[in-house]
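I have placed the structure first, in the form of structure tokens, so that the comments after it can refer back to it.
A single protein chain has been omitted from the complex, and every remaining protein chain is retained in its original position.
Which chain is which? They are A and B, in the order written, and residues in each are numbered from 1.
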Amino acid sequence: MSGNGDSTSRRALVALGRDPLAVTGGVVLVLLVVAGLAGSWLAPAGINEVNVDRMLQPPSWAHPFGTDEIGRDVLSRVLVAARVSLEVGAVSVGIALLVGVTLGLFAGYYQGWLDNILMRCMDVLFAFPVLLLAVAIVAVLGPGLRTAMVAIGVVYTPIFARVTRAGVLSVREQVFVRAAVATGASDLRIMRRHVLPNIAAPLIVQTSLSLAFAILSEAALSFLGLGVPPPEPAWGRMLYDGRGFVTEAWWLGFFPGAAIFLTVLAFNLVGDALRDVLDPRQLTVSEARRHAG
Amino acid sequence: MTRFLLRRLLQSGIVLLGVTLVVFLLLQLVPGDPVRVALGTRFDPETYEALRSRAGLDQPLPVQYASYVGQALTGDLGVSFRSGRPVTAIVLERLPATLSLAITAVVFALLVAFPLGVLSALRSGSVFDHAARVFSQFGVSVPDFWMGIMGILLFAGVLGWFPPSGYVALTEDPVGWASHVFLPAVTIGLVTASILTRFIRSSVLEVLAEDYVRTAEAKGLPTRVVVVRHVLRNALIPVVTVVAVQLASLLGGVIVIEVLFAWPGVGRLTYDAVQARDYPVLQGAILLVAALFLLVNLLVDLLYARLDPRIRVR
Partner (left out) sequence: MSSKRFRGAGVALALTFGLLAGCSAGEGVAVDGGQTGAGGILTAAISGEPDQLDPHHTSAYPSFQVLENVYDTLVEPDANLAMKPALATEWTTSDDQLTWTFTIREEVTFSDGSPLTAEDVVYSYNRIIDEELNAAYRFATVESVTAPDPGTVVVQLTAPTPNLLASLGGFKGMAIVKKSNVESGAAKTEPIGSGPFAVSSYRAGDSTKLVRNDNYWGTKPKLDGVTFTFVQDPTVALQNLRGGEVQWTDNLPPQQVSALRADDDLVVRSAASSDYWYLALNQARKPYDDVNVRRAIAFALDRAAITKAAKFGLATVNQTAIPKDSAYYYDYTPYQQDLAQAKKLLAEAGGTDLTMDLMVTNEYPETVTAAQVIAAQLKEIGITVKIRTLDFAQWLDEQGKGNFDSFMLGWLGNIDPDEFYYAQHHSAGTFNFHGYRNPAVDNLLDQARTETDQAARKQQYEQAAKQIVDDASYLYLYNPDVVQGWSPQVSGYEVRADRAIRFRDVDLAQ
């Protein structure tokens, strides 16, 4: 009857194990998390070890990714920056998930005017290109790590609201929900116990894909100088700082960008594999508008 | 049809009103006094007062909002805090650059995605199909600004084929425009192409599974005829939506790409407005983009309803 989270995640894991691309993505993700947790320990040099006598040195044994415009070791900074990316991704998608699912749940469950109001609000947010809205929010709140998280969280909220609502609408009319209503269970309890677990699959897929887009958005914000402030290393910011030097120092542009690419790719691979298994027909709204901005 | 049209129009109107509210509230959320913040080092009391009253900031909120919407309806989006020029003119003069870039990028994307998507669907499971899927996975994951930097390094730096950035108006010098538009358009186009490839592929696959296609094949029609006459015609209907949505988003100006390539479009304008704390320009640019986005979506829905009568019933 009412499906539960356990079986969903078990199915997902099994599916991932069978798909070589998903396994690759998964391995990259594990490496990323390791870098995120132990980056400063793994890094061969301190992230803020400035040394003007070794400015803009090309990759070498001592500095496999070269050095930046003030002589810092690029490899170390790329490693440590993994944490920022994962953090921003996790927190912002967390915000979008929490707010979006709550709104979508209420809209889909109660329908009527509440549904109308909530979803029209989501439509409004949806009318803005992702990055444009994020940039506007940053412009208003002032740049910084926290603002970036909030901004990205806000722009991805409507997607979760829509996915949730669509799920709720289909689950709502099913027998087990009606039965629960008949037993006089409270609305909140029904939503939590019966509705949510049954729409977990599309949400998991959406979360994985959104993490990819959120990390991309953070990188874009940082690339515009509107994200993580220095000296904290962040991939997008490293590209921003290195922009004036890439013609002489390709490694300043290459490595941080490659790190973003691999991370996003890993989340996308895992997300796609999950979708193939869990929710093959889900319309990935976010995909259609991802680099809008 | 008329009812559908009316409902869609009404809906878009409501959303647009919501958009104006969000855009209007942006200015209220600025911590402190937005005019003071905007003026910064250029502060002088005269300009300050003039801008403040011009922006209507000395009035109660609902009045401000009503007059903002009222003026927006007549095409008046206020004046720039920075230059004192009308926002509408500032935003509109950036449109040609953005339009020419967006259209070029989408055309390029279609040229790539169409054959790729159709062929990989027709030869589903083949090596070609796998390659196309790898390409599209690559395309949706690669940060466009990074690809842009790499493109500049290779094509402008090493090979010297194209200028690294800059803009020449199409109307002034078509050749100059073409050489400048190439790198940014390809950068955006590749990302768009990989999204489109996926959609075209799955759309074609879906149609291939439909009964009438099987019937046509059973009738012994040549594959090419079946593909062209039945599969493509039907498969392309949903693709039109995606292309339009892509185009609509690009019309908002791809901020990072416009900044990276110094392309003086709407995205770049937005970025500059953020840097200069020029809130009226920021508001105007966002409003225009969102309105365009809604308009394109509306048009697509109407077009869609014409192409596929089933939609109207929904």
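One rule holds in what follows: a contact is a pair of C-beta atoms (placed from the backbone, for glycine too) under 8 Å apart; a residue touches a chain by one contact, two chains touch by 3 or more.
Just so we're clear, the structure is a prediction, and the values are computed from it rather than from any experiment.
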Which displayed chains the unshown chain touches: A, B
Identified contact with the non-displayed chain, of A:20, A:44, A:58 or A:230: A:230
Which of B:84, B:115 or B:174 contacts the chain that the document leaves out: B:84
Candidates A:24, A:48, A:102 or A:174 - the one touching the absent chain: A:48
Touching residues on subunit A - with respect to the absent chain: 48-50, 52, 55-56, 69-71, 142-143, 225, 229-231, 244-245, 247-248
For subunit B, residues in touch with the removed chain: 32, 36-48, 80, 82-85, 90, 93-94, 163-166, 262, 264, 269, 271-273, 275-278, 281
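Heads up, the rule we're going with is that only the chains that are shown with their structure count from here on.
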Inter-centroid spacing, subunit B versus subunit A (mean Cα positions, whole Å): 22
Residues on subunit B engaged by subunit A in the complex (per definition of touch): 11, 14-16, 18-19, 21-22, 26, 29-31, 137-138, 140-146, 149-150, 152-153, 157, 188, 191-192, 195, 198-199, 242, 245-246, 248-250, 252-256, 259-260, 267, 270-271, 273-274, 277, 279, 282, 286, 289-290, 293-294
Subunit A - residues contacting subunit B, complex: 21, 120-121, 123-125, 127-129, 131-133, 135-136, 138-142, 212, 216, 219-220, 223-224, 226, 236, 239, 243, 246-247, 250, 253-254, 257-258, 260-261, 264-265, 268-269, 272, 287-293
